[in-house]
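A single protein chain has been omitted from the complex, and every remaining protein chain is retained in its original position.
To keep things simple, chains are lettered A, B, C, D and E as they appear, and every chain counts its residues starting from 1.
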Amino acid sequence: MKTVLLKLVTIIIEDELESKLLSELLNLGATGYTVGTVRGKGLYAERESAWEGENSRIETLVSAEVADKIMAHLAAEYFPHFGAAAFVITAEVLRGEKYAG
Amino acid sequence: MKTVLLKLVTIIIEDELESKLLSELLNLGATGYTVGTVRGKGLYAERESAWEGENSRIETLVSAEVADKIMAHLAAEYFPHFGAAAFVITAEVLRGEKYAG
Amino acid sequence: MKTVLLKLVTIIIEDELESKLLSELLNLGATGYTVGTVRGKGLYAERESAWEGENSRIETLVSAEVADKIMAHLAAEYFPHFGAAAFVITAEVLRGEKYAG
Amino acid sequence: MEHPLLISLLSPMVLAFVLGIIATLVKSDLKFPEELYTALTIYLLVAIGLKGGYKLSLSTFAEFWKPGMAAVLIGVSIPVWSYFILRYLGKFDVANAAALAAHYGSVSAVTFSEALAFHDNLKLTYEGYMPSLLTILEVPAILIAIFIARTSTQDKASQAGGASTKEVMRELLAGKSTLLLVGCLVIGLLAGKRGWDQVSPLFDVPFRGVLTLFLLEAGLVTGRRLGDLSKAGPFLFGFGIVMPVLHACIGIVLGKAAGLSMGGATILGVLAASASYIAAPAAVRVALPTASPTYYLTASLAITFPFNILIGLPLYHAIAQAIYAI
Amino acid sequence: MEHPLLISLLSPMVLAFVLGIIATLVKSDLKFPEELYTALTIYLLVAIGLKGGYKLSLSTFAEFWKPGMAAVLIGVSIPVWSYFILRYLGKFDVANAAALAAHYGSVSAVTFSEALAFHDNLKLTYEGYMPSLLTILEVPAILIAIFIARTSTQDKASQAGGASTKEVMRELLAGKSTLLLVGCLVIGLLAGKRGWDQVSPLFDVPFRGVLTLFLLEAGLVTGRRLGDLSKAGPFLFGFGIVMPVLHACIGIVLGKAAGLSMGGATILGVLAASASYIAAPAAVRVALPTASPTYYLTASLAITFPFNILIGLPLYHAIAQAIYAI
Partner (left out) sequence: MEHPLLISLLSPMVLAFVLGIIATLVKSDLKFPEELYTALTIYLLVAIGLKGGYKLSLSTFAEFWKPGMAAVLIGVSIPVWSYFILRYLGKFDVANAAALAAHYGSVSAVTFSEALAFHDNLKLTYEGYMPSLLTILEVPAILIAIFIARTSTQDKASQAGGASTKEVMRELLAGKSTLLLVGCLVIGLLAGKRGWDQVSPLFDVPFRGVLTLFLLEAGLVTGRRLGDLSKAGPFLFGFGIVMPVLHACIGIVLGKAAGLSMGGATILGVLAASASYIAAPAAVRVALPTASPTYYLTASLAITFPFNILIGLPLYHAIAQAIYAI
């Protein structure tokens, strides 16, 4: 059993933007993603019910290089205008060489 | 694109306690949170269906200092009496200075 | 308040396999788990709707030793045949000695 | 005419409950999404409340006050003796005894609905304001049981972490099931016949069908709880069957004394016999966190609920016939 | 006969809305799962669309074209003056003024359904093709408001991040509420009476009951928004009450001019008066991301919606009576 050190990028974003962002992630080099539905509160606005919109919590395992690209993309295109949060954690990944592109 | 090293505190707790805990987190210095609905099994009891109650999975990005306060609060007020789990991970956060209070 | 360093093993897997895997995790030494429902895309197939099946996102806090056993088990039994992803992160855990078995 | 037991056992609701249990025994992947369970619960509570309110709008205070008092009496006394039996005969600790007392003092809206269906099937009449009695019975027992737990122990540890009495009170009165039952009862009362005609196609006509779905789900959960029966122990098993029968008798006698028809008295008996599994578990989790769901959920869901649905209804009916024949 | 205000206030739908608000005020744990909310929304839109299409299939173009033109006129002009009032009297910035204009120009399907129920309760008739007018009114105002925002500012910053006009257009026309309303209208039209008879047991008969559930949920959300009223400020509060009344008058007058019955004209007035909270918020979040939900959601949900439901309906009915008496 061999593991690889990769970056786990987690992004929390308004669900209206989910599908757009997901295809951008694939373009930036991600090979997959996992998405859950969450609610949340930040500095911008509370999103507690479907009326107010929900948040998507997107996780993608990528190489350090792709992680940097994704964070730069988020910083430029999303954070100035939309409610969002994003962070990077290092993870030991099984079958990870597949995701490292 | 600038990132800051912050603590990601993850708490799993019975959903009845969610709203109380969330406001306490804000009082302890958290500036936001993300919450999802999960099911689980621990040492105390299984929570697999709505009849048995569900769990909430709360994530909050905070400074190391606030993370300590949150963990101390959980250890004192929640862990002796309720089904709960909590852990801290270090994360590189985009726009993180906003959360560091 | 005392924390222990443990491994957080996160597994994403087709929901049909969830209950089988969960009982295997307990056999391998895990003392609990937290499960959420997610959708996702990987190298194998997209799982975006209930028709196509959903994914389960399983988290379990375990000792390093148990984490290794779990990853080996996944590598041998699940990864060759099923859509799945798995990774390990180190976490500071409250009341963690309970999970360390 | 068919035997009441057969009518009860062959109702689609009861059969669906059995199917749910079978599904867990054969390890089926059948599972109700939690949101569906919540939606069904909201539907049942709203429907019971609206219909109860509408029917109450057709009643006079003169008819209602005596049965209302009987319900109060039942709701106040059941938790008291249940607590002491559990604490001193059953050797349960304070929190667990109180939690169980809260469950058995409060009521089950689903058992209640089955009781109405049972009577309709037998073409037996009952008073229209029965849902108001359900509403009256829901909360007091839970408050009393928690109050007993708070006062009957010096031991701080078993209270710690639990919410304050005031919080619990607010929690209970604002709790989902009370709020929907009481709120919709008032709506039904105010909206009257015109209102009822507008909503009855959703909340009355298909009610039994929704109940069937709900009992399927109840069977799934009960089935999973069956494994905990051994942990619950023989005392609790006995308690979960003997007490309902006892409570049913008390309810029927009080109902007769309060001037209810035989059907109405039987249903009051069923209410007394039933154990809560919506309002009480939610309150107990917050107010008595050290109480174990293995006891209170197993007892109310895996022992008393199936007993009432499968055997209790025809039994209480027979008891009522005997009492009314005196 | 009872007073229209009483009939309106004592309808189960309005009372459920009030119960929802009370539930948040007493901090109840009552909560509708998001999936239930989505399911109810889908149901309402499909039901309104199907019935509207079926009714339209019974109408002739000769009857329909004038009221249709009146609706277009309303949908095109309301966002324009609303924008300028908000921008220059209310001192809102471009994005917020446009976002609010989009909401008040578009319409609320729930307010519309309440208006139909109100008329049915009063036994007043109206044209069967009213849902087509709802459909006509939904989208144009949103497009116009966004277009105004795009052109009335050189300031790139307030546009940045927002989607391109073409994207917004597609987003709106393919948006859930438009797609279901228009799509089901066409289905209802094509499927005709045979089709309607097959689906009306689900989409017509229990409609009011579903509306009651939806308004309970709407009350829960409104209740949570009430806390934001102070942040919205007195200008927005006044705007959220004065403009609906004004728009209702315009709608009624135009409706009369277009040859609608008094009931039909009142409903057109209600459409003009109502503010969107399904289509508009979704579009605005994407097209005008710098606009704040504190303004547009609070105004449409916590001010205008309750005003219309509680006071507006009987008021607009009285206004229509006055206008039709001339």
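Following the convention adopted for this analysis, a residue touches a chain if its C-beta (ideal position, glycine included) is under 8 Å from a C-beta of that chain, and two chains touch if they have at least 3 such contacts.
Since the structure is predicted, the reported quantities are computational estimates derived from the model, not experimental observations.
Asks: Have a look at D:3, D:27 or D:166 and name the one touching the chain we're not showing.
Replies: D:27
Asks: For the chain not shown, which residue from E:34, E:63, E:93 or E:120 touches it across the whole complex?
Replies: E:34
Asks: Consider the whole complex, including the chain that is not shown, and state which of D:76, D:213, D:246 or D:310 touches that chain.
Replies: Touches the omitted chain: D:213.
Asks: Using the document's contact rule, name the residues of subunit C that touch the chain not shown here.
Replies: Given the touch definition above, subunit C has residues 14, 16-17, 37, 45, 48-54, 77-78, 80-82 touching the missing chain.
Asks: In the complete complex, the non-displayed chain touches which residues of subunit E?
Replies: That gives, for subunit E, the contact residues 33-35, 38-39, 42-43, 46, 50, 170-171, 173-176, 179-180, 183-184, 186-188, 190-192, 194-196, 198-203, 205-206, 282.
Asks: List every residue of subunit D that touches the chain not included in the displayed model.
Replies: Touching the chain left out of view, subunit D contributes residues 7, 10-13, 15-16, 19, 22-23, 26-36, 39, 117, 121, 205-206, 208-210, 212-213, 216.
Criterion: only the chains that are shown with their structure count from here on.
Asks: What is the Cα-based rotation angle between copies subunit B and subunit C, on a 0 to 180° scale and rounded to a multiple of 5?
Replies: An angle of 120 degrees brings one copy onto the other.
Asks: Taking each chain's centre as the mean of its CA atoms, which one is farthest from the centre of subunit C?
Replies: Following the centroid criterion, the farthest chain would be E.
Asks: Counting only Cα atoms for the centres, state how far subunit C is from subunit E in Å.
Replies: Centres of subunit C and subunit E (C-alpha means) sit 46 Å apart.
Asks: Name the residues of subunit A that each touch 2 or more other chains.
Replies: 36-37, 89
Asks: Which positions in subunit D touch two or more other chains at once?
Replies: Within subunit D, residues 34, 38, 282 contact more than one other chain.
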